[in-house]
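There's a structure below that I have some questions on.
Of the protein chains in this complex, one is absent; all others appear in place.
So, subunit A:
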Amino acid sequence: MTGWPEGLERLLTTDPRDVGCDTARAVLHVYVELLAAGIDAAEHYPGVASHLAACDACAEAADGLLAAVQDEGLHGGPQPG
């Protein structure tokens, strides 16, 4: 059968490399800094990339974290030391 709704296809597609929420979140800060630096984060962390493709909650957090890292206005405040 062809012409499956994209939403159903996405829902039912699973990737055995998917590391799950806990592992993805443990390295999300590093993953996002790689993205911000223009480095292929998915190449370094394929299991995390797979998870972000399937988990809306973690993907949304990754988007938010990337936006924060790239928002220079956020970093204009006081520095430590």
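Note that in this section a contact is a pair of C-beta atoms (placed from the backbone, for glycine too) under 8 Å apart; a residue touches a chain by one contact, two chains touch by 3 or more; residues count from 1.
Simple rule for what comes next: contacts and distances are computed from a predicted model.
This figure omits one chain of the complex; the name its UniProt record holds, of "Acyl-CoA synthetase (AMP-forming)/AMP-acid ligase II", "(Fe-S)-binding protein", "RNA polymerase sigma-70 factor (ECF subfamily)" or "ABC transporter permease", is "RNA polymerase sigma-70 factor (ECF subfamily)". Listed here are the subunit A residues that touch the chain not shown: 1, 4-8, 11-23, 25-30, 32-34, 44-45, 47-48, 54-57, 60-61, 63-65, 67-69, 71, 73-75, 77-81.
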